[in-house]
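Yeah, one chain of the complex is gone here, protein chain that is, but the others are all in their spots.
A and B are the chain letters, set down in written order, and residue numbers restart from 1 in every chain.
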Amino acid sequence: MKALVQSIRLIVFGIIDSLMLRHREALKGLGSQFVSERPRNLIVSFAIMRVLLIEFNVLSQIDNLFDITFCYFPITFKPPPGDVYGVTTDDLRDGLQSCLNATPLFGPLALPLLLEKLSASTGNLKRDTLQTLESCLPVYGRAVALNYAPELWESFKIEIFQPADPDTEGSALRATQSLIRTLYSLQDIPTSGEIQADGLIVDIVQECKKILREPEKSQAQHAIKLLSACICTTAPIRQYVLSQGAICVISGSTHMIGLSYRGHILAGLTGFIMAVNQAYKSGVVDDVEQPLDTFKDQIIGAFSSGINVASCRRAALEGLHQIVQIRRLVPIAELGLLVHIINEHLNPKEEDHDDLRPEALKVVLAISQITTKPVEEISLPHLFLFLPDITPSRNALREHATYRRALDSLATICVQPPLFETFVIRLCSKLDMLCSPMRQPLDDEADAAYAHAILLALKNVLVIKIRDAHTDIPKYLDQLALPLYWIFIRAAVSSAPPLASSDIRVVSLAAKIITLIARSLPLERALFAAYQSGTTTPLLAGRRLPGMQSHSPPFLWSLVEATNERQSLAMFHTISSIFNKRLEDAQPFLQTRLPEFWEESIASATVPIEARRRALLGYIWALLVRNDPRVNVCVNRLFSIFSDPQLGWHAAKAVGEFGRGGGDVLTKRNFSVIRMLHTQRFMTSTLPQIIAGCKISPDLTEHTTYLIALTSLINSVPKAMFLSELPTIMPFLLRGLDVPDEEMRANIINTLNAVAKDESSSQVNVISEHASTIVTALLRNADYEITKSSRLRATALQCLGMFPSIVKYSVLHPQRNHVISRLSKALDDPKRSVRKEAVDTRSHWFAYQG
Amino acid sequence: MPIPTATMDNPNPVIFSSKKDIRREVRSIWIDSSEEFIDAAEEGDNLPEVIDEDEIYDLLRSITDPEHPSTTLEQLGVVTAEQIKISGNHISVRFTPTVPHCGMATLIGLSLRVRLLRSLPARFRVDITVKEGSHQSESALNKQLNDKERVAAALENTTLLDVVNGCLATANLRGRDPIDAA
């Protein structure tokens, strides 16, 4: 601005000034109406105002500027449902805040008014005030904050010690932090051990110390939260609070004669350590600072002795979990000692340990992230002891529970590479033993269950390692996937494989592990693995196809002969993954073999229906191969059999399968080549055809077939792809909610759920329009005498539970009592999971009021 | 709205740690809870899972105290799993007010009653009582909480109903931390 010559500056100034004046007049005339009618303009004027306040010398006009800004506080605007401009309450609130915290000059003017608002408001408005204070105080500066500090603190205190709700409590704590930062921003980190402080923080700490004399009471919890918040401010404050607060708590723990409140004391201590951890995480602690150094021994002493007292064991474990995570605090040797102590509470035989086992394991896991050595030397041998060589009989549930606990515990802590390696070696040798064809098991089924539990433990750790992107996974192609592969191959070729290596549950779990590993491999190794699993999967499904080649046509035919769903599905997955990667091999297949296959195995009425159905599934999976123009021709063949009374239904479902683009088999993770656009193009070409089909007479069977195709398709694609068509397809969806086919109803309700969850979407209005019909249909779907699938019932209830928040009360209020009374039946659903949804949904409807 | 300290019956009650996951018995040698085997067959089996004490406790634990809107009845030790008994269609819930002169006991009892009225099948009959010796007007309280006519009349009082609804606002959390749940 200064770059402009004086005269132009004056003009700009004049324009803005007159704008401001006119604005103010308009404002006076319209009052709050102005806010509700023109929220967009307001956003713009807030932005202008902020610039004005920051860039210009506004000192002489400050009172006026403040008045015209502050009169908007607090923002009470609520966007109308389906608002097209998309201005939210938060946008306005942020805009106003950015003006109020634009200049320190507002400080003396704003603070008294904000204090007044704080005591007079509740709920959202109170939170808004607290947040505004939080953002303004640092700008207003120390001097003005000091003037109002006692009053501010008195107001915050009420919200902290008698919180109306967790949100307000959090806002009050953050505002207090802001106040403290502002007041003590100039203080340096003390160099000597003696910490000096004065002013507000002394009052706060003194007050909290008084409250902490009764650590078991509710006020103590608030005091700890408050001190924790102070810990997260600045280094000197942190030192002061810890030295005063921590000493107070620890001295409490040693001086307390009775043990009954020790758990509360330890929990308080844990609160402080968590705060320090939090401070580290948020980056407010620098590398030099070691805030807990002075108290370390006392704290660890309090926790490790606490472990031996049942009433405070949980608190002690939680405390240890926090303290071992503090950077460079606990030396390695001491960590080993802690592992020892905790080990005593990890006995897999002890049912009593179950309550606290997860807490104990959490500590060991945290230690393993710092050093694996003590865990490997102490925890692992202890737990491996409980994996028996002789499987307990199927009636010995207690013994089965023991090894399961050991496996669970191992799976929790063996995440770090060295630990995982030991874990895999030990478990593989157990599996090898269980699955050996030479084995003469005492109890075949018990063996299988044991093998299953072992595989599940392996799988669970793998899932975690994949989530955390561990780099050691690829080596387990050799160390785990191949050994597993051979274990099951060996069994498959033996004349009488033991159940432990042939039970479908065990085998599919092993296959899953192999897939998990294969997914994590770099591409060139993955191709190899894909071939491996290509041959593995049919083997796992109980078929041996020697010399099979990936593009061999008989392979496709073979699935027509497969004997069960699981087997054929496994094979479809295989075909698809292989063709997908080896497209050049698939060319002749797509060009000639697939049409032949269609004619011979699907279109031909002489083939038994079961076989045709299977062939159809295979056909679809083969089509999923790749984005190829010929594929669309093949897809269109599907529509030609929609009228087939026996196959039409399956063909319709297949359309959805296609839309999903291969589900979780042909995903990127499996290195399949899938393109979103591919699905999009498919939708664009297919949807109109399906919608047209839905419009034909409802008396024809094809009508239902098209409905199925529609629901199955939209359920399998991202909702953005059909959202614009929602008004057209909604009536069909509603009709579909009454058909007997539960899968179809589930698809529709999932779709409705997806649409309803996105409240901002304008398409929510489509649901509102049909609300009454949908509600009635959902109630039927939630009825356990009508709907067999418990998952569908639960989903229907969930969907119903969203209505009070997305549909205006005036639309549905005539149905409120009816819904509530009908839901009482769902409260008695045979399944617990459904009842839970029914309770939640019903309580939402009770709260549904005008 | 926070209630001023001066008028609170118990401004600083004892806090109890919440009960963690509810343990269920091992019934099979197979770990069948893993997601792989919940297929259509099991989903549709509808073998009844009866409503038990733990389920009732789950319904009640996260109701809040009218005097301490951010503290649950579980944390205050007002309701515990051990104080719930089911036999057939009869449920008995005992609760322990934080102090014997707690004037909020009626409201707490009413909240428990309303929660169960709204969440349980109509076939259940529920008795709600305060633990013996835990309240100075124990018998009056018990009588009032189990008089359906007085409960019905109380729930037509909108001020009272607002307070009860406030206490029930977090009930669906079932012991979870509000922050985790969000």
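Basically, contacts are C-beta pairs under 8 Å (C-beta built on N, C-alpha and C of every residue); 3 or more make two chains touch, one makes a residue touch a chain.
Note that in this section contacts and distances are computed from a predicted model.
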Report summary line: The chain not rendered here carries, per UniProt and among "Large ribosomal subunit protein uL14m", "GINS complex, Sld5 component", "Probable cytosolic iron-sulfur protein assembly protein 1" or "Trafficking protein particle complex subunit 2/Sedlin", the name "Probable cytosolic iron-sulfur protein assembly protein 1"
Report task. Would you mind spotting which of B:85, B:101 or B:143 touches the chain that isn't drawn? Result -> B:143
Query raised in the report: Given the full complex, what residues of subunit B touch the hidden partner chain?
Result: 121-123, 125, 143, 146-150, 152-153, 156
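Criterion: only the chains that are shown with their structure count from here on.
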Query - Length of the line joining the C-alpha centres of subunit A and subunit B, rounded to whole Å - result: 28
Query raised in the report: Can you list the residues on subunit A that touch subunit B in the complex?
Result: 122, 158-159, 162-166, 169, 211, 214, 216-221, 263-264, 267, 314-315, 354-355, 358, 394, 397, 400-401, 404, 445-446, 449, 452-453, 456, 505, 508-509, 512, 784, 788-791, 824-825, 827-828, 830-832, 835-836, 839-840, 842-843, 846-847
Requested in this report: Would you mind writing out the residues of subunit B in touch with subunit A in their complex?
Outcome: 1-3, 5, 11-15, 17, 20, 23, 26-31, 34, 36-37, 40, 43-44, 46-49, 51, 55, 59, 68-71, 75-76, 118-123, 165, 168-169, 171-172, 174, 178-179
